[in-house]
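Omission of a single protein chain aside, the complex is shown with its protein chains in their original locations.
Think of it as A, B and C in the order they're written, each chain with its own count starting at 1.
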Amino acid sequence: MADTGAIAVFNGVRQPFDLRDFPVPDPTPGALVIRMRMANVCGSDLHYWRGDTDLAARGFALPGTLGHEGTGEIVKLGACVTVDTAGQPLREGDRVVFSYFHPCMRCPTCLKGHTNACPVRQLDRMMPLDEWPYFRGTFADYFYLFPNHGLFRVPDQLSDEVVAGVNCALTQVVAGLDRAGQGFNETVVLQGAGGLGVYAAAAAKARGASLVIAIDGIPERLDLVRAFGADETVDMREFDTSEARVERVKELTDGLGADVTMELVGHPAVFAEGIAMTAPGGRYVEIGNVSVGREASFDPSSIVLKSIYILGVVHYRWRDLKNALAFVAQNVDRLPFDRVLSHTFPLGDINEAFERQNEGRITRSALVPGG
Amino acid sequence: MADTGAIAVFNGVRQPFDLRDFPVPDPTPGALVIRMRMANVCGSDLHYWRGDTDLAARGFALPGTLGHEGTGEIVKLGACVTVDTAGQPLREGDRVVFSYFHPCMRCPTCLKGHTNACPVRQLDRMMPLDEWPYFRGTFADYFYLFPNHGLFRVPDQLSDEVVAGVNCALTQVVAGLDRAGQGFNETVVLQGAGGLGVYAAAAAKARGASLVIAIDGIPERLDLVRAFGADETVDMREFDTSEARVERVKELTDGLGADVTMELVGHPAVFAEGIAMTAPGGRYVEIGNVSVGREASFDPSSIVLKSIYILGVVHYRWRDLKNALAFVAQNVDRLPFDRVLSHTFPLGDINEAFERQNEGRITRSALVPGG
Amino acid sequence: MADTGAIAVFNGVRQPFDLRDFPVPDPTPGALVIRMRMANVCGSDLHYWRGDTDLAARGFALPGTLGHEGTGEIVKLGACVTVDTAGQPLREGDRVVFSYFHPCMRCPTCLKGHTNACPVRQLDRMMPLDEWPYFRGTFADYFYLFPNHGLFRVPDQLSDEVVAGVNCALTQVVAGLDRAGQGFNETVVLQGAGGLGVYAAAAAKARGASLVIAIDGIPERLDLVRAFGADETVDMREFDTSEARVERVKELTDGLGADVTMELVGHPAVFAEGIAMTAPGGRYVEIGNVSVGREASFDPSSIVLKSIYILGVVHYRWRDLKNALAFVAQNVDRLPFDRVLSHTFPLGDINEAFERQNEGRITRSALVPGG
Partner (left out) sequence: MADTGAIAVFNGVRQPFDLRDFPVPDPTPGALVIRMRMANVCGSDLHYWRGDTDLAARGFALPGTLGHEGTGEIVKLGACVTVDTAGQPLREGDRVVFSYFHPCMRCPTCLKGHTNACPVRQLDRMMPLDEWPYFRGTFADYFYLFPNHGLFRVPDQLSDEVVAGVNCALTQVVAGLDRAGQGFNETVVLQGAGGLGVYAAAAAKARGASLVIAIDGIPERLDLVRAFGADETVDMREFDTSEARVERVKELTDGLGADVTMELVGHPAVFAEGIAMTAPGGRYVEIGNVSVGREASFDPSSIVLKSIYILGVVHYRWRDLKNALAFVAQNVDRLPFDRVLSHTFPLGDINEAFERQNEGRITRSALVPGG
């Protein structure tokens, strides 16, 4: 293993990244060092880069490092780390997927079982770039995994392309559907058919959804979400107003709306539209709106009079990550997981990757360190 | 029984009511005629009268009749009605509490178990005043109960004053806390200490809440909610900004916010404040905002990043009504149920009752037909 | 329509049935008369005929009538019956599936939501044979449906063979899996691959089970349950002791046992074996043991120390019946629903049907009135 590795340094909103070398740290007991094999550009990375969320205002030191979705292989095991979170033996060289946040497991929020909402679960990502252990984002050659992360060994037969989206996008929608208790013979609407949406279509069908409707305006995405199991799509170029889309969803659901609607876009404007598409007694799963400081406007009587539940869902529990990885392994021959990543770039071309994904026609870019 | 009875006719927004006589109908099989003994002025009646909700725009025929919270005695039993919803024998003369809406029990929404959100549950209230069976609101001498309502006989030892608030305000918060699953050793914030709030304080303590905090700005209400079990109150005259109130709730909850926050005010503006008072992983129960067409603005990332669930809760299931009545019977000696009604008026003085309650210092007025 | 119809009269334990004619009744308001098209011999019918359950001791008048699983077409609609339980219009001639029990919807048990356990839900089946309306079992030309049954119109494209098992076996396991909350990536063991077992395999896979293991000793059943989606089978001829079967299930589940085990056999002896096959924190769904008076012996510490939940599940809610019918409609091209019925007999040959099914190699016999 090299003594140093590169980090694609994030210099601020819409600034270019630049690659700088840092020493590869030795892990403390319980920690790990991972060599990244593939790191995806997730929608929230774009939000940060664009400034939709003002990271600096939230305490994030600049320059810093971004990236959290991806996979890598273990290069250094800290003391006491002998097994993954499922109890399977771990060795240097093993490929893994890992949670990119670490709940403290001790605070009142964790104690109540809401480890996904632990207030300090992401504090390590806020530290200045030149502070040990440096490698705190996946847009880099290495990633330092503090103790207490969920961590699962990846079966050999799964390619990097297939598992790179597991630890964020796929697990996130697996968690959202689990919290919503989406079940057998229910109807599901997906607002957005990007990375989250295509995975959600597959997971909802696997849980027994009778009808999955995906809404998007990009033809490639509508094609892909159908390949992942969506029964119907609503093309925003054809249904170009909120009223038209709500009307279309109702047509497809016997006038009722969906049992479960998922917000997977990240624009506050779709919130009220999504509520209007939800059936009486239904559930609205809010996942995409992670950018702080953007207001949604809606009529609260719309959730009272229809008795709708809204579930804000952030991050996940370790079992969700385990279930998501198992889902990929079981369905890799049936579902086009490799098509979610539309483009692959060497880590050194990160600026090109961001620019092109920002234009909106790329579902998901993947960065390959050393690639 | 008289052949005719008076209805306090609702003539439109902020118009005075006037009393008119109508023939008392004979019930069809499964239906009942009730002679009202006491009918309360609920917050939603005020919303309708003030025009916060535009009833006409929602299909409500004017002139019409209002009122739904209250109690009465059976004067005519339709064929096949021999027992109440708990299977207890019913006779003419029995005092009852009843659900003021009737789910169809047959539509997809009812089938899924969401009888409280049945789309047609209130259609009968929309009919023109001069259409049989006329008595469709409780601000009248009689009330016609269509088949399929929940209906429970009232124990003799409970006075009208004590049970008049059961079938709307008390049962509504009992249902809300049940949906939220509020449990043992949880903290609860009540936005509003009116009729809903005082009952909610009692019910939350009965379910094992370790701390109930009530927010209001009217001293009589703050006193009453303490008498119903609130451990702490936040006086809006002292904490006169949203930030100050959020700060105060956090102080009282070890910095976390409440496990369960209930919106019992009915102003869209309190929505975002309530979310801010809720702990990570907590639940926000939205009950008060029933007026259609008023917008709330909030940052959806606030529910994502804290993984908060919002439960829109309208109406209730019959077991909630049964539980609420049982709760009153068990606690009538311990809790000041008779203080919830601050003023009683003869039905003929309905206009004075509305004006005074509209001024805001009356917790709940009760109208007494023939009184 | 004929004025009279035949009933296959049940004369007592292991006695032959004989056909007798009775007048076809006129339905009261809310009721229906159905002409049976196909009636299956369910395992519980066999239990009654064999005397595993002493019907007479439970208040069932003899001679009487048996049968409850099947489908038919409406020949007389009572007053007020215009739609099915999903609100779809009903006309004479429509084919329907229906619940074979009717909860009162009014007792404390129904009020709590346990309509499937209503104590009086089957009282009508106890009445003497010569009491109006006579047709209270499906082993007859007609079936009288009292008011308050769940009732769904059958899509035209589904054959009688395909839907005949919906209203008992299929819906029963749909209900059981729903109560158990069986979910995504869970392992399921089925004790028994008869009618209940084959349907359960399909439903569990549709809910996202990662592994379904079916246990039986009859090769035809093991074949069929694989065709319905079981991933693994345990052949009791090969694994011929309880210990061997428990061991085999553990081998297939990483040593843990199943997340959900279902008892679908109806022998008390399999109870303890099933508990032993269940993972720590898992659920045991007890459906098959409906014969009163047969004792199971087990060590209660086995459920304490592994924190196992046991769910006794009888009958179902109407939404389960609706979901089951929808499941058939959606999967009729993919799953061999028509193979569940292995043999069809004219109603007049009911004695032969019972004898042969009692021998155990027939999965399900169907009786065809007039056939």
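By definition in this document, a contact is a pair of C-beta atoms (placed from the backbone, for glycine too) under 8 Å apart; a residue touches a chain by one contact, two chains touch by 3 or more.
Computed from a predicted model, the values in this text were never measured in an experiment.
Note that of C:Arg226, C:Lys250 or C:Lys306, the residue touching the chain absent from this view is C:Lys306.
Listed residues C:Gly293, C:Pro336 or C:Gly360: the one in touch with the omitted chain is C:Gly293.
From the set C:Ala31, C:Leu90 or C:Cys118, the residue in touch with the chain omitted from the display is C:Cys118, counting the whole complex.
Considering the complete assembly, chain C touches the hidden chain via residues 53, 108-109, 112-114, 116-119, 254, 256, 259, 263, 268, 271, 279-281, 286-315.
In the full complex, chain B touches the omitted chain through residues 174, 177-178, 181, 183-185, 203, 206-208, 210, 322-323, 326-327, 330. Within the entire complex, the positions of chain A that touch the omitted partner chain are 29, 83, 85-87, 104-108, 111-113, 317-319, 322.
The criterion applied here is as follows: only the chains that are shown with their structure count from here on.
Once the centre of each chain is set as its mean CA position, chain A and chain B turn out to be 42 Å apart.
Along chain C, residues 322 each make contact with two or more other chains.
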